[in-house]
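For reference, the structure I am asking about is given below.
Heads up, one of the protein chains got dropped from this complex, but the rest are sitting where they should.
This part shows chain A:
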C-alpha cells in the first residue's frame, strides 16, 4: 500500500495511506505535485502542513478514515442550489466525534478542513457553530466565541434599530 508522510506544524509525522490522504483536495494536489517532481516513482511523499498542529491534524485524519467510503462532495455544491448542506444528515459517529470539542478546537478544525479542502468535515463543523449561535443572546454568543464588541458611540443602538426595522413588517 502506497503511503504518505504528513507532518504537522509542530513536527509530528503521520503515516497515512495515499488513498485516504487523497480524500483531501489539498493533499491530493501535493501528492500529485510530488509524483511529477520526483524521479523515483517508489519514493514516499512527505508533506509538511505548516498551519495545522498535530492534535488537529490527527482529528482531521481520524474523520477522513471514518468517512473514507463516502462519496466525495463537489466543492461548490452549495453554490448551485444554495441548500446542498441542509439535506445532508449527520451520522451518530460525527455527533460523538464533535461532542467533546470546545469552540476553540472547532475553529481550528474549520480552518484545517478549509485548508486541506475536506468539504464534508467543513460542513459538519460549520453546522456545529450554527447550532451554537441559534437561539442565543448576543452576550452569550460573545462569551462563547470570546469576542469583544468594537462598536463606537451609538453604533450598537443603531444596529439594533436596523434589526427591528428588518424584522417588523
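Throughout what follows, a residue touches a chain if its C-beta (ideal position, glycine included) is under 8 Å from a C-beta of that chain, and two chains touch if they have at least 3 such contacts; residues count from 1.
Everything that follows uses one rule, which is that contacts and distances are computed from a predicted model.
Match the chain absent from this complex view to the correct UniProt protein name in "Ribosomal RNA-processing protein 43", "Putative exosome complex component RRP41", "SKP1-like protein" or "F-box domain-containing protein".
UniProt lists the chain left out of the view as "F-box domain-containing protein".
If the missing chain were put back, which residues of chain A would it touch?
1, 3, 10, 12-17, 20, 53-55, 57-58, 61-62, 65, 78, 81-82, 85-86, 103-105, 107-108, 110-111, 114, 122, 126-127, 129-130, 133-138, 141-142, 145-151, 155-156, 158-169
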